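Following this message is one structure expressed as structure tokens.
A single protein chain has been removed from this complex, and every other one stays in its place.
Chain lettering (A, B and C) follows the sequence in which the chains are written, and residue indices restart at 1 in each chain.
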Amino acid sequence: MASLLPFVPVSALLGFVLLALVPLRLRRGVVIGVGVGAAIVPALLMLPVGIVCVGGACETGAVVTILTIHVGQLAAQIAMSLDPLSVVAGITVAVVGALVMIYAGAYMSEEPVGDLRRFFAYMNLFLAGMLAVVLAADVLLLFLGWETIGLCSFFLIAYYTKRPKAVAAGTKALVTTRVADTMLLAGLMLLFLATGTTRFDGMLAGVGSIDAWHLAPIAGLIAIGALGKSAQIPFHTWLPSAMAGPTPVSALLHSATMVAAGVILLVRLAPLFAAVPEISACVAVLGLATAMLAALAALLQTDVKKLLAFSTMSQIGFMVLALGIGAPAAALAHFAIHAVFKSLLFLSAGIMSHGAHGDTGIEALRGSRRRQPLAFWTFAIGAAALAGLPLVTAGWYSKEAMLGAVLSSGLWGVPLWALAVAAVVLTGTYSFRVVFVAAGRGPDKSIAPWEGLAVWAPLVALAVLAVLSGFLVDALIRFDGGTPSELPWIATLLGAAAPLAGVALARHLVVYPQLLDQLRAKLRHRKVFRIDSLYYFILVRGFRKLSQVMAGPGGEQAIAPVLEAPPIDVVKLVAGDPIGRALVASATRLVKAVVAAFDPDRIDLLWMRFARALGRAWEHVHRIQTGRVRDQSLGLALGFAGLLLFAWGTSWR
Amino acid sequence: MTAAQLFALSPLAALAIGAVIAMLLAPVTQSAAAARIAAATGLAVAALLEILRAGVPPAPIGALFTDDGLARYGTAYAALFGLAALVFLRVAGVAKEAPALVALVALGAASLTGAGHAATLFLGLELISLSLIALFAFPLTGMALEASYKFLVMSGLATAAQLLGVALIYAETGALDFPGWVGHGPLFALGTALLLAGLAFKFSLAPFHMWTPDAFQGAPAGAAALAGVVSKAAVAIAILRLNSEAQLPQPLWSAGLATLGAASVLVGNVLALRQQLLPRMLGYSTIAHSGYIAMILASGAPGTSEAVLFYLGIYAPALTATLCASAMLGPAPMLEDLRGLARKRPLEATSLSVGLLSLAGLPVAGGFVAKLYLFKALVQSESWILLAIAMVGAALGFYYYIRFFTAPFFGHGGIEPAPRHRFDRLLLIFCFGLIMLFGFEPLVLITAVNSALAVR
Amino acid sequence: MALIALLLLPMFGGFAAYFLGSRRDADRWVSIASLAATLAILIVTVAGGDDGRWLAKVDLPWVPSFGISINFALDGLSAALIGIAAGLGIIGVMASWHEIKVDSGLFHACLCWTVSATIGVFLSFDLLVFAFFWEAQLIPSFMLIAVWGHGAKESAALKFLIFNAVAGFGLLAGVFGLASMADTMTFNAFTLAELKLSTPMQVWLLLGFSLAFLVKLSVPPFHAWLPDAHTLAPTAGSILLAGLLLKTGAYGLFRFSPMLFPDGLLVLAPYGIALGAAGALYGGVVACGQTDAKRLVAYTSVAHMCIVLMGVAAGVEYALAGAVVEMVAHSFSASALFLLIGALYERTQTRDLRELGGLQQSAPKFAAAFALFCSALLALPGTANFVGEALVVVGIFQVNWPFALLALSTLIVSVVYGTRLLKGVTFGAASPAVVRDLGWREIATVLTLAAGTIAVGLYPQSVIGLVGPALKAALVPHLP
């Protein structure tokens, strides 16, 4: 069965090669057919593997090596492994990918053929890269996939190449994730050097032998790398601005699969983090902080896609929290469920905004219950699963599993659990706020509801999955080797009440919208939010003066036009995210100052000044050749005098 | 005088007879060609005789003239490149006496290379100087007169200094032949200093170099070639002989020579950096090359004489080719005049460029191996400062040589070169062949030099 | 004798091209034929070579009195680099099919002579012959820039020539210093390798050698010639400069510093790594500030070559393998980018990133090629550049990890300039309206280079295996 694995990403890769590199002219139908077809095949291949595995045939973690590289005494093997993690994640990615591609086939059909072809090429390459990350059993294949999905996200965010905002957002995403990737690369290299092998199982076996003094930095670097990709706090600025890409991109990449790549990596390296409790604790705290802050920020959003972006950040915060406290199985289960309902939310939001002339503002969606009934109800189901309404939705089971794990994780369990429940309440509020606004009466914009099988089928499938897959959660956790934690009944009761309270609060906020504006205004002056203005004045203002001095007048103009444009647009994009705005402003100031300082390549100027100095030396020296006989004989006389003095000096001995 | 002694002196005799006949013919015949032919035959016969005597054991002629490998190489060298200079010494309205003077210069050089005694040293030097003064003045243009007058005054002073030096040494040691110069008194040291000054003037080393650029610019190119190639080689060989035979006070002689050499490398290269005028640039480059040769002489490394003779062998065809080509471009060819020469006159352009390449020391031409000898001598004698100065000089030199080297190939609009004489074409091809031959197969020159040196 | 043929074939090809002139593209076909023949001979010698340390050896005396002999030897490393040299020569000829019209006979002659001199450098093991070809290489490439370049071509060519020639004199002095150490003056690299020199002497001589290597490798502060020379050279000139000349610097460092001065290298290694890391960062940061596309790629070459320097200075097995792969990768990606920018310049007469753009709409194939090679530029895994840089960084982690982190930061800077180039050229509104898409000849060359990058990227064993024995010889014995 394991030997089938390497062929799973091959079809997506072929799709990319056919669409991008073969210089043939293809008609629109052919392009869509090839694009969608190539994306569905991996799902078809993964299903039999999944079924066999559920039957208990794949606990062994069989490993298939694709090729080996001999460098000196090292034989690095590029391999794929068939174990519970890769199967669960593989199936999720493949299935969600296939559904989103079918939807994209319809959603993107009006784009010009050239752009469409580029879109499907990069989506297929992304799918291949993601499957490589998920199925990889060694570091090389993982990092190959890791970087490919990063690059594809750049190309897909910047799909609308004519819009400078989209291109700037794409660059910001790539640069920020690249910073995290280099940290990850450093961590993986140190791990490779410490354990001597590139295979994951070999590395995890060797973890015990590494002394703590080495293990901490390795784990820290890998954690930062993983969290960077999953848009956690220090690296989160790129995710909201990545919404500039088309909706299927946001649905597949920036909600379900790519941002969760960090979580998958942490799950695979769980034994490593188990061996370093301090780092796991930091990861847990970071996860929780992201969950809380992102939920709060989501509440303040006025754009549905940005709201969903912040909600993705907070859900991944939950997964990272579960990982931090040592429950990888629960995190993996929540990843699977989250992928389903978050892509459902994005797709349905896409259709609703399509119905409102493409405007993704929440107010614009008002009244779409009548205009796009199918999209509205699927969005409602998705929101329910996101909020985690008890018993009915799958979201509740996976959230309960995680909260249970948090509660039963040592002495800090209870306060962590309480904060997590507060976050769950907030989640309920912001998800249902959109539903209630959409359900309200609004101007019917007389646009034909968007129907068609290619749109209908994915939505219904995802909705069914969002509801029924709850029962699989326990099986999933046991399948991954985790033990579903038994909760005292009080905790389950409170866990169930939280989402309902959230929904009630949402209802209240929709009825009295001015409450929300006061909250937004109040928050802006609260102590917790004023730190960003202090942060802004001290750091950015000081920095601007320094960069003026360093760059000097000359340096500025050369790159002004290029760097001037993005900072303003990008900052506006991130409405309501104070820390992000400060970070972005200082980053662009730094880049402009450093690059400007070196722009006229000071060393080159140095050499040129040296050459000119030689020329000036010649001007002076050649004037001593006056041409007059008297001066030239003076040269002669000085020569005689010099030699005689020298002779007189040396003749003493 | 035994037959062997006569045979030893025969090349000098040939040169002298050639000169005298050329002088006699000048007033008698109308055409200037007769004198040229006489001088040319004299030079050719001398060169042939020298090459024929290659294998003959040295004949003891007495103190005045020593007949050894150095003298033979010097005489052949002087005759050959005297002939080359005669070929392109063609200036409008030149008097018919010029060929005789060329033969006299060659005779002076030959006697200087064989000099073992102060008298022949003095005679050789003066023969060269006086004939050059007259040769410089021949075009009778303002510049030529100026060049020859300056050379006259300064060579007079230098000769006076050199004579005073010899007199002081004679006073101290009581001997006028080189082997007899042994001693360590103050007079001996002062005398050596003045002798070194006199020789350095003819060798155009740094503080005494002022006459060379003016001579190269003002005088006819043939005369400049004689001064740059024939007289410099003779003086170098004389210094080589002094090094080996006379025990001159050591710290003074070699350190003085090294200092003068280093100074002239720096002065020659820096002053030539932005020169626009080709002959003047060549003048400064000869100063630089005398500096390099002086460095080799001063280093005292084991293979000095082989290095010096090899360097002279490489240096001569290069300078002759460049001077001949510049003669063809008119009285004062500038850098702009060279533009587009490659299209109009490929032979001149390539020979000029290859000559400059060899002077610069780039791998394709002979100059590269010459620079190897220089570096080898400096490294073996551990004189690191000289090595550094030589490298800086080479680097600076690189800049101005390449400016003139690339000019013929780019752009267009240079001046129209003068019509070419038959012999000039032959000379250019001969020099071009020599440079490329020594570049790719330096063994030819090395064996010639070593066989010459083998004759002790 | 095959090795002598390797050297002489392009030389005669050059002479033939010069004399045949440009009637019916005779000179272009002759040069392609001679370079292809060289490649064929190379492949035959590598295939048939005896599997000892050297694939083929030849030793004929040239100037016995000096101890100089034509001592050619071919092993994996030289074979790879000669293959690249000949290959890039052919690509250079094909790239300048339309670009070079005025006296193209001399152009192709200079191109073939540069390739032949470079082959001479890769083959010769007699230090003086090595210095001979090292300097001989400069003249034809100088002519390539000075006669057929754009803009202030003469001053750029002069700057290139002076930088490299002066460094060449440094090499000569070093070679002489070393040769005079042997009791009988000899330049044979093998006998000189057995010489046991005192460490300070080794350090001094290595400094002399590395002055020349670093200038040709264009490591800051000696890199000032590269941007002007690359920007103002014709396309084929830039390809040769990037693909061949930079590699001779890297080859010299890789082959001769560990072989002749192991202790010297041990002493200078940390400074080498530090210089390399600082240089890579400097090159990268300056590249970000450039507005001229070709100048940007030139500065990236500076950064990539500094990574090769770090690899060699680290002296560990991984770092050396990384340095070799980086050399190969840089040849592919840099020449491809020069090719594409040259083709773009042919069509739009401008290289300024602020004016270019919109290739996505008007020329999709062009944009695809740019996307591929820009991702190679920012070391995307799967391309050869990533393998090279990753191996070098792993090697440096073993030596000292602070520098490794500095080296890793170049990966971040590479993303910035990679995306700047890609954005400048392909994204945005189509300013120069109509851009003709790639012709079949350009597609052929771009596809071969792309195939090379991806093949080495996915299966670096092909290069590392071929170079194996040379790696072991270059190991500095200070680390297991």
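Definition applied: contacts are C-beta pairs under 8 Å (C-beta built on N, C-alpha and C of every residue); 3 or more make two chains touch, one makes a residue touch a chain.
Methods note: contacts and distances are computed from a predicted model.
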For this session: Out of "Cytochrome c oxidase subunit 2", "NADH-quinone oxidoreductase subunit K", "Alkylation response protein AidB-like acyl-CoA dehydrogenase" or "4Fe-4S dicluster domain-containing protein", flag the one the UniProt entry gives for the chain missing from this complex.
Result: "NADH-quinone oxidoreductase subunit K"
Problem set entry | Touching partners, among the displayed chains, of the absent chain | A, B
For this session: Pick out which of B:Met23, B:Ile133 or B:Ala233 touches the chain that's been left out of the picture.
Result: B:Ile133
For this session: Please pick, from B:Pro11, B:Gly82, B:Gly108 or B:Pro213, the residue that touches the omitted chain in the full complex.
Result: B:Pro213
Problem set entry | Contact residue for the chain not shown (choose from B:Leu176, B:Ile296 or B:Leu319) | B:Leu176
Problem set entry | Selected from B:Ala4, B:Leu145 or B:Val392 as touching the chain missing from the view | B:Leu145
Problem set entry | Contact with the hidden chain (one of A:Leu44, A:Val414, A:Leu493 or A:Ala637) | A:Ala637
Exercise. If you put the missing chain back, which residues of subunit A would it touch?
Worked result: 622-623, 625-630, 633-634, 636-637, 640
Problem set entry | Footprint left on subunit B by the chain that the document does not show | 118-119, 122-123, 126, 130, 133-134, 137, 140, 142-143, 145-150, 152-153, 156-157, 159-161, 163-164, 166-168, 170-171, 174, 176, 187, 213-214, 217-218, 280
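Heads up, the rule we're going with is that only the chains that are shown with their structure count from here on.
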Exercise. By C-alpha centroids, what is the most central chain here?
Worked result: C
For this session: Would you indicate which pair of chains has the most C-beta pairs in contact?
Result: A-C
Exercise. How many Å are there between the centre of subunit B and the centre of subunit C, using C-alpha atoms for each centre?
Worked result: 44
Exercise. Across the complex, what residues on subunit C touch subunit B?
Worked result: 63-66, 128, 131-133, 135-136, 139, 142-143, 146-147, 154, 158, 161-162, 165-166, 169-170, 172-173, 176-177, 180, 185
Exercise. For subunit C, which residues count as touching subunit A in their complex?
Worked result: 159, 220-221, 223-224, 227, 282, 285-286, 288-291, 299, 317-318, 321, 353-354, 360-361, 364-365, 368, 371, 375, 380-382, 386, 390-391, 393-394, 397-398, 401, 404-405, 408-409, 411-412, 415-416, 419-420, 423, 426-429, 443, 459-461, 464-465, 471
Problem set entry | Residues on subunit A engaged by subunit B in the complex (per definition of touch) | 614-615, 617-619, 621-622, 625, 627, 629, 632-633, 635-640, 642-644, 646-648, 650-651, 653
